[in-house]
Structures are given as C-alpha cells and as structure tokens.
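The complex appears here without one of its protein chains, the remainder shown in place.
When the chains are written out, they are named A and B in that same order, and each has its own residue count from 1.
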Amino acid sequence: MSATAPIAVCLKWTPARLDGGPLGPDAADDRFAGISPADRAALELALRLADRLGTTVTAITAGPAGAERALRDALAAGAERAVRLDMATDADSRDVAFELAQSLADAAIVLCGDYSLDRGSGSVPAFVAHHRRIAQALGLVDIDVDTATAATVHATRRLDGGRRELLAIPLPCVLSVEGSLATLRRAPLPRALASRSAHIDVVATPPAHHHGAPAIVTAYRPRARVMPAPAGEVVLDRLRRLTDAGTAPSRGETVVLEPPAAAARIVDALREWGYLP
Amino acid sequence: MPETPDVDVIVVGAGPAGACASIELARAGLQVVLLERGPFPGSKNMYGGVVYPRILDELIPNWWDEAPVQRWVTRRSTMVLTPTQALTVDFRSTAWGAPPYNGATAYRPDFDHWLASHAEAAGAQVLCSTTVVGLLRDANGRVVGVRTDRPDGDLRARLVIACDGVNSFVAKEAGLHPPVDAANYTLGVKETLALPKEVIDERFGVRGREGVDIEILGGTGGVNGGGFVYTNLDTIAIGAVLKLPKLAAQKRRPEEIIAGLKAHPAIAPLVEGAELKEYSAHVIPEAGLAMMPKLTGDGLLVAGDAAAMCLAAGIWLEGVNFAMASGMYAGRAAIDAIRAGDVSTAGLAGYERRLSETFVLRDHRKLKRAPHLVLSDRVQHVYPELITSVAERMFRVDNPEPKPGLRRIVTSERKRLGIRRRDLARDGLDGFRSFG
Partner (left out) sequence: MTHIERDHTWPEISFQDRMDTVRFDVHERAHITVDGRTCEGCSTQACVVACPANLFVPTSDGGIVFNYEQCFECGTCYLVCNEEGAITWTYPDGGHGVVFRRT
C-alpha cells in the first residue's frame, strides 16, 4: 500500500431523518435527509488521518442525485474527491458493498459510520472487507495510526459492560466508528462555496446482482405456539400465570470454555431453544 | 490596498425577500451569493399562512403550476369576538379558485425552499447553514462584504442586500434602524393542528383545493392583538398576534391565549379533536412606516421584514408579498447601480423610487395610521363589544316591543359602554382615512 493511497469514507444518505419528532419522517424529502452522526465522525476522522499520513480523502456514497448534498458537504469540509454510485437508496447492501469495493480498490483505509440513520444492519462494511479480502473492525471509539510505517492502525473497540478492547489492525482495512468519536469540523467559507459547483464522479452501476457475496443467512425465528388460556379467578392471577411474575427467575448458566468450544456450545444452545433449525 | 470583491452581490437571508432579490440579480448575469443561516431556506420561517402571490406573476410565469401550495383561498372571513358573541363578515369568490389566484395557503419551509430553488436555477449560489455575524466596511464606512460564522468566513462584494428578517442585525449594525422600541413589535404564535382533509372540507364548507382565511379581532384575552385561522390540506393553522409590551404586562402566556381562542364557541367547533403537530413562534414588525429604517446605505440595501415592510393592519396581515416585491425591486436597483458603477446611497436611489411608485410604499403610506389604530385599546377592547352588541340587538326579536332603529341602538350601546362620541367619531375618521 503506497503512502499516498487515499483514505475513503463511506457516507450513507438516508432519505428522511428519522429523528423527525411526532411528525415522523418526511418521506423522501431531501431537506430532511442526511447522514448519521457516526458517518460525520467517520468523515472527520478520515480528514484527520489523511492529514497525519499526508494523503487525501475520497468521500463516496451510493444513492440518487439528491445524495450529492452529503458529498458536497464532505468536499466543503476537506475531502479531495467525491464519488456517487448511482443507485437507489434502498439498494441491497450486498450490491452497495460490491460497488463500493470496486470504486475503493486503492483506499488504504475505508472508514464507515457504525450505524446509519435508518439503523441498517451494518453489513456494508463487512461485505466491503470481504470483497477486498482485508481486515475489518467495528464499534471503534478511538483510532490512531502509526505515521512512521503507515502500516498499522491502533484502535479501541467498545465491548459490553464498559470494557474496551485494543486492536492492532494491518492496513489496508475497513473501520466502522461510533458517532461520539469526533465532531465534524465546520467547513470554511471558501470551500463551502466552491463545493456547491464542484465536480462529483458519478459511477453508473448495473442492476441488482448480489455479486459474489456470501449468501445471507436469516436467523430462524421460532413460530408462535398456541398456549392454553391462563387459569385463575381474578385478572391478577391470570396475569401472574401468563407472565411468570412472582416466581423465581430462571438463572442463566455460566460456562467457561475455549473460543471454538464456546462457539459450538452457543450454537447447540440456540438449536436447543429453537432459534436455529 | 482595497481588496477586490469576491462576488458582485451578497444577499443575506433566503426568505421571500432574499430569494426574489437573488432571482433578479442572477438573471441579469451578476454573481450572487445567497446566505442562509438555516439548514435549508424556510427552515427558520413561520407565518400565519397565506401568500398573496400577484408579484410572482412577474417573476415566475405560471408559478401556480409548480408552487408548493396547500389550498387556494376562496373564502375570507373577518370575525369580531367577545367572550360569548361573534360577528363574521364572510366573503367567497369562485374566481379566487382559478388562475391567477388571489391567495394561497402554504408552509414556509416548502414555499421559501421552492422560491430559493428558482434563485439557484437562475445561477445564484445558495449557501445554507451559514450565519452572517457582521458587516465588512472600508475606511469610509462603506459596506464591502460580510463576516460569516464559518472559518475563513469573510466574503467581499460590491453590494450587500440585507433580507435577514425582523431582527435584522445586519441593518442594525449598519446604523440604519432607529432605536428599537418593543411597542413596534408583535409576537406571533401558532399551532399547526392535524385533521383529516374531509373533516376540514366539511367544517369550513370548502371542496377540493379551496381554502379559508379567517382574521379575528378580539379573542386575545386582554392582550392587544388579533387571531387567525387558516386551512391547509390536512392541517389547520390557528394562532395569535400579540402586542409585546401588553403581553408582558397582562401576565397571560402565549399558548394560553391560543387555548382561549380554541375554546371560543365560534372557533371550538372548527378545531375540536385536532391533534397538535407543531407549535411555532416568530416576531412581526408591526408598526409599518413608523418604524421603517433607512432603506439604503453605501453598499447596502435593506428589504422585507428587515426593513419593516410587513403590512400588519388588522384585517390585513401581509408580509410575504411585500418581502417578495421589495426584494425584487432591491435586486433591480442593484443591477442598475452595479452597471453604472455607483453603489453609494445616491447610486442606489432607484430602490426607494421603485418602492414609492408601487404598492410597497404606497400601501404603507396610505395605511400609516392603521397599525396604531387597530392595536389601540378602544379598537381592541371596546369596539368588538360595541359591534357585536349592536348586531345582537339588530337581530334580536323583542316582540311585543317594536324594532329600534340602528341609530338608537348604536347610541344606547355607545353610552352603555362609556364610549365618548368624540372618540368614536375620531377613530371612525382615522379608520376611513386608512381603509376607505
């Protein structure tokens, strides 16, 4: 990976901002559309890392023409190049990831927000890493890069229960960051003005194809069971029976196992409870 | 070394005034930057609800095919309220339901956004999320640009047009405004209430895209001001316009005054069961000519609410049309001045001339007494009762008493309410001079 390989940031354009209050999303209205705080943090981080590594930032989004506003804002903030993959906003994430990976074949680091405004599955970064056969890390709350070698990213990942995990990730890699990581800088006026008419590369994409990505396995959901109506004279009794309220809760079982054995045990348990076929 | 301008004209504020100024300038081939502090044009703007669009005919032919309109106003009512009575003058015109239309209800975040998109299409650079925080001036005090809140945020231009609305810190900084007096301002508050379209059609007696505009005198619970009700497609806008010093003195909160209006027997059946979708507030420059700033400075023009161009005179609450027109004329005057190479106050004289020749200043001059009269204590607190009780006695059947004549009723009601004949005559004359 050459030191001048750009840093890419993927911005997911979400048609309506879902924090729209009681009115709900104003459907497909670009005025209320935007990118998530996590995506904004990813952009800021991309700009900082590019500064430190002496390289540039490419902002990319997959979406309709309206999504170019996100790219113009990224150009205003400091991105060098902007690319729009011409796709519908609801395109399959496998297709989005495939096209992203094609366009970002030379990127040293691909940064993404940890979740988009529509709380998608977060599968795009994983698919991108898969297509490029490079490392991926998610849930990052801190990122540093070894400027001397530009070969490794040191990152902190959030785990459950307030714990943190320190990762050393070889470049190139795909990283998803949390929104709290950084606040996007204010775009300077000259750049903001220039960005309104700046050039954006528009890449035509073929219709849906689900390119070479692993098949998506959807989790098995057990069917609802018919249960007998709860017995009891008073409503409270019936409610108690129905909800098990007041009875001793069943405690989970704690087992200590090596990772492969632990994984097998989890799969067994899921099968036993009916979550896996 | 005098710095060279970055662009020809900077327009501050993408409301109706700023958008129309920018449309004119960009169409003339000048380089225009339109700066707006909100995330999109219209995001900071609220009003009662009706745009009077005649001036658009000149700017955007067949605008009615594309403007984001809710309903066409075909029915206009003026209501006078006391706590238990209401007198309504109700006018309908089918002509208003067809092009070129007389009035349209619209949401400002839609309307202003649409209007600014025409400025952009004409070639203006529209930059949102950018607040102007000051003016740049040269050694002679001439305005040469603006400072924004962005990093590296100075922008220079041959001319700045301040269309930044009622608080206009730009025009104030340039020293064009007389000292601010709260008595010249009213606070507008409103509720956007949701109801199914068919229910609105039925309650207001309209069909399809027809809409209703109701202006209300009285009903603001002791605070001088007025009320309004407008119909959108599936919402109703109801609100009050309240004189600021009175509001503070009466100890009635704005939302309580709206609640009072909504509970009035003449209004309640219209809004009952509707769900609050949005609550909003904005200040109105109410005093018209009496509070107007200087409209021109060296390198600076002021238009729209920033110049107190809003016409707020009782049965009229028009600001968007005055803003669009004054913005348009400011744009035209700027084009002339820049082409002639003189953007001094003298070079910009074409602005005030245009305003004086058209409705903008002519209406304001004609109605210069109206805002004061309409918000006066007698008109606000005494005359509504006079009018409604006269109506009540005219319509009441007092058999076996014979019907009294109108003159007798007026005299006895006037006396009952303690109104001096002299005051009534003077107010009547004032009203006739203004509205007649």
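The rule is short, and it goes like this: contacts are C-beta pairs under 8 Å (C-beta built on N, C-alpha and C of every residue); 3 or more make two chains touch, one makes a residue touch a chain.
Remember, it's a predicted structure, so these values are computed and weren't measured experimentally.
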Per the touch definition above, residue among B:V11, B:A86, B:L115 or B:C128 touching the missing chain: B:C128
Among B:E3, B:D152 or B:E255, residue touching the chain not depicted: B:E255
Contact partner of the left-out chain, one of B:K190, B:R369 or B:R414: B:K190
Given B:L87, B:V143, B:L244 or B:L270, the one touching the chain that is not displayed: B:L244
Hidden partner interface residues of chain B, rising order: 37-39, 42-47, 81-83, 107-109, 128-131, 133, 148-150, 166-167, 169, 180, 182, 185, 187, 189-190, 192, 218-222, 232, 235, 244-245, 247-256, 259-261, 263-264, 268, 272-273, 276-283, 380-381, 384-385
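Quick note on the criterion: only the chains that are shown with their structure count from here on.
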Interchain centroid distance [CA atoms averaged], chain A/chain B, Å: 46
Parts of chain B lying in touch with chain A, wherever the complex brings them together: 33, 39-40, 43, 109, 113, 125-127, 130, 148-155, 277-278
Residues of chain A that touch chain B when the two form their complex: 22-23, 31, 185-190, 192-193, 196-197
